[in-house]
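Of the protein chains in this complex, all but one are displayed in their positions.
Letters A and B name the chains as they come in the text, with residue numbers starting at 1 for each one.
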Amino acid sequence: MIRLPLVLFFSAVLFSAGVYGVLARRNAVLVLMSIELMLNAVNVNLIAFSQALHDLTGQAFALFVIAVAAAEVGIGLAIVILIYRNRETINIDEVNLLKW
Amino acid sequence: MAADWIVFWVCAPISIGSAIAMLLQRNAVHAALFLIVNLFTVAVLYLVLGAPFLFAVQIIVYAGAIMVLFLFVIMLLGVDREERLVERLRGQRTAAILLGLGVVGEVVFAIRAGVGFSTRAPAGFGAANGGGNPQALGRLLFRAYFLPFEVTSILLMVAAVAAMVLARRRERPVASAERRAQEPIEPSEPSEPSEPREEEPVG
Partner (left out) sequence: MDWLDWLLLAARVVVVFFVLLLSVILLVWVERKVVADMQTRKGPMRAGPRGVLVSLADGIKLFFKEGITPALADRPVYLIAPIVSMLPAFLAFAVIPFGTGVTLFGRRVPFQIADLNVGILWVLAMSSMMVYGIVLAGWSSGSNYPLLGSIRSSAQMISYEVGMALALVSVLMYSGHLRMTQIVAAQDRVWNVVPQLPAFVIYLIAGLAETNRPPFDLPEAETELVAGYHTEYSGIKFAMFYLAEYLNTVTVAAIATTLFLGGWRGPHPEHLAWLWPILWFVVKVLAIIYAYIWIRATLPRFRYDRLMAFGWKVLIPFGLVWVLATGAVIVLPDVYGRRPVVIGAAAVLAVVLLLSLLWSALARRRETVEAPS
């Protein structure tokens, strides 16, 4: 059995990496990928706690997270394609129409 | 020394390494490849943590569908040019490192206060997995969480339709209105030959 704190540290590191990616990357696709990283870290936590608490609910919620992630990626990439069509760029520093 | 312990210590460093490599890659396709490695190692960790069904789902959905979609979009848009990673705000990196260390401290403190450093998952998880992990998970999903399950399926459906509508290349409304105004006599307008769709929804 793996110690629970070890897994929690691991997922914390993954989550922080995802946060860094969302904040620092400028390519919109990369930002979406970093969000996936964060969702994964959350899933690791859910599954680790599910094992520790002897309750499968955590795994069920991880499944929901995966499904929602799939939907999110579908919509997100469609928006990225749309932005690219209109602006010829997916650098999110340049997509600043709402910022004055 | 148990097998799952070895697997964890092989997979976790690879996973974290590939996550960090993904952040530092300037090329979008390389970053996507590192993310795929990361997703695989996380899937193996699911296996170690007693979730073989989610191991398979993770590979099928994340590595098999979502990441292919990412690669598809990157290639379709041709946005795999190098991206500049220089920070624009001065002193941001230093601040980020300091705040990051602060977060690490917080996490250590929280884990110590919450579960303690030497917590082990108590043995006997097999009981919850009665009749096999996929079967047990299925019972849970289709009994206790039936409504959320159905709502999720509606969400996926809506997402698929929305992605299709968003990514469709629509002809300009003015032009088509003009054309319709010019030829009004046609009794039954034959439907336009549908041009091949550019993007297939995956959801």
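Rule of thumb we're sticking to: a contact is a pair of C-beta atoms (placed from the backbone, for glycine too) under 8 Å apart; a residue touches a chain by one contact, two chains touch by 3 or more.
What you see is a predicted model; the values in this text were computed from it and never measured.
Undergrad: According to the contact rule at the top, which chains on display are touched by the left-out chain?
TA: B
Undergrad: So which of B:V42, B:L69 or B:V107 would be touching the chain we can't see?
TA: B:L69
Undergrad: Out of B:F8, B:F55 or B:Y145, which residue would touch the omitted chain in the full complex?
TA: With B:F8, B:F55 or B:Y145 as choices, the missing chain is touched by B:F55.
Undergrad: Need a quick check: the contact residues on chain B for the chain that isn't drawn.
TA: On the chain B side, contact with the omitted chain comes from 27, 29-30, 33, 36, 52-53, 55-57, 59-60, 63-65, 68-69, 71-72, 75-76, 80, 132-134, 190-191, 193, 195-197, 199-200, 202.
The rule is short, and it goes like this: only the chains that are shown with their structure count from here on.
Undergrad: Between chain A and chain B, what distance separates the C-alpha centroids? Give it in angstrom.
TA: Each chain reduced to its C-alpha mean, chain A and chain B end up 6 Å apart.
Undergrad: Write out the stretch or stretches of chain A touching chain B in their complex.
TA: These residues of chain A touch chain B: 1-10, 12-14, 16-18, 20-21, 23-27, 29-30, 32-34, 36-37, 40, 43-44, 47-48, 50-52, 54-57, 59-60, 62-64, 66-75, 77-82, 84-85, 90-91, 93.
Undergrad: So in the complex, the part of chain B that touches chain A is made up of which residues?
TA: Going by the criterion above, the answer is residues 2, 4-5, 8, 12, 15-16, 19-20, 22-23, 28, 31-32, 35, 38-39, 42, 45-46, 48-51, 53-54, 57-58, 61-62, 65-66, 69-70, 73-74, 76-77, 79, 83-85, 87-88, 96, 100, 103-104, 107, 111, 115-125, 127-129, 133, 136-137, 140-141, 144-145, 148-149, 152, 155-156, 158-160, 162-164, 166-167, 169, 199, 201-203.
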